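For chain A:
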Amino acid sequence: MEEWLYIRTEVYPALLKGFWVSLELIIPSALCGLIIGIIVGVLRVYGSRPVMAAANTYVALFRGIPLIVQLFIWYFGLPGIGIYLSPFAASVLGFSLCSGAYHSEYIRGALLSIKRGQMLAAQSLGFNKVQMIFSIILPQAIRRALPGCGNEIVYLIKYSSLAYMITCIELTGQGKILASNSFKYTEIFLMIGVCYLVMTSVAALILGRLEERLRLPGFEHDRI
Partner candidate 1 sequence: MAGRPQLMRPSIFCEFCKRMPESLIAIGDALPYLLQGALVTLTVVIGAMALGLILGIPLAVGQVYGHPAFRRAIGLYVWFFRGIPLLAFLFLFYFGLCTALDINLSAFTVAIIVLGLISSAYQSQIFRGAILSLSEGQFRAARALGMSDLKAISFIVLPQALRLSIPAWSNEYSILLKDSAVTYALGVAEIMARAHFVATRTYQQLPLYFTAGVIFLLLTWAGTKGLRILEERVRIPGYTTHGM
Partner candidate 2 sequence: MMATPILRIENISKRYGKKSVLQGASLEVNKGDLKILIGPSGAGKSTLLQCINFLVTPDEGRIWLDGQEVHYAHKRDLYAYRQKVGMIFQDFNLFDHLNALENVRIGMVKVRGMGKAEASERAVMELERVGLKDHMQKYPAQLSGGQKQRVSIARALAMDPMVMLLDEPTSALDPELIGEVHAVIRDLGNNGMTMIMATHQIGFASSLASEIVFMEDGRIIERGTPGKIFNDAEHARTREFCSKITELYGER
């Protein structure tokens, strides 16, 4: 009975609050990450040589350095040169930039897999480069990149827990506080685990549906 009361009056509200913060972190980061990923992916394939090199360097750095190090740089490091970010802003910045680098890998691969004939056909119709990229190439490439990008979003959901390390109190953070106060680590973190399982499973389900919806008849066969 006492347990139940504790869950209702303390655990539930705290976890709910944390859950919302997590969502507030994940959704903008996922969107920004995707946008960055698409832009960087396009630049890495169609950009001029220096642009390409710059984009490649960005991707190599942000994929190669652990996310937690990146978050520490944004939150604890930037004040050293006079830039102060809130834990929340630093988290969203870190997540977006890191996941953008990963997204760009999938976008780039997908762009490279589009057959040259598609571009020749667009050019023969009088499309300019930008029109061609946006109305012919990207719609095909995004379909091909979707499984990879979807996976990346699932990863982002899990990695959003790292925001706690730079004192942005989201789901994991709330759990840690509750657990430290009550010493019920096992129970609390199992609950936290279930919350994340639900989030990742629902995201995977939605992304699977989306993939299904966007599928072009016969198109999936010539995926490499």
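With respect to how the candidates were assembled, all candidates are chains of the complex that A comes from, given by their letters.
One rule holds in what follows: contacts are C-beta pairs under 8 Å (C-beta built on N, C-alpha and C of every residue); 3 or more make two chains touch, one makes a residue touch a chain; residues count from 1.
Everything numeric here is computed off the predicted structure, so don't read it as measured data.
**Q** Between 1 or 2, which touches chain A here in the complex?
**A** My answer, from the options 1 or 2, is 1.
**Q** Once bound in the complex, which stretches of chain A touch candidate 1?
**A** 60-61, 64-70, 72-73, 76-83, 158-162, 164-165, 172, 175-176, 179, 183, 185-190, 192-193, 196-197, 200-201, 224
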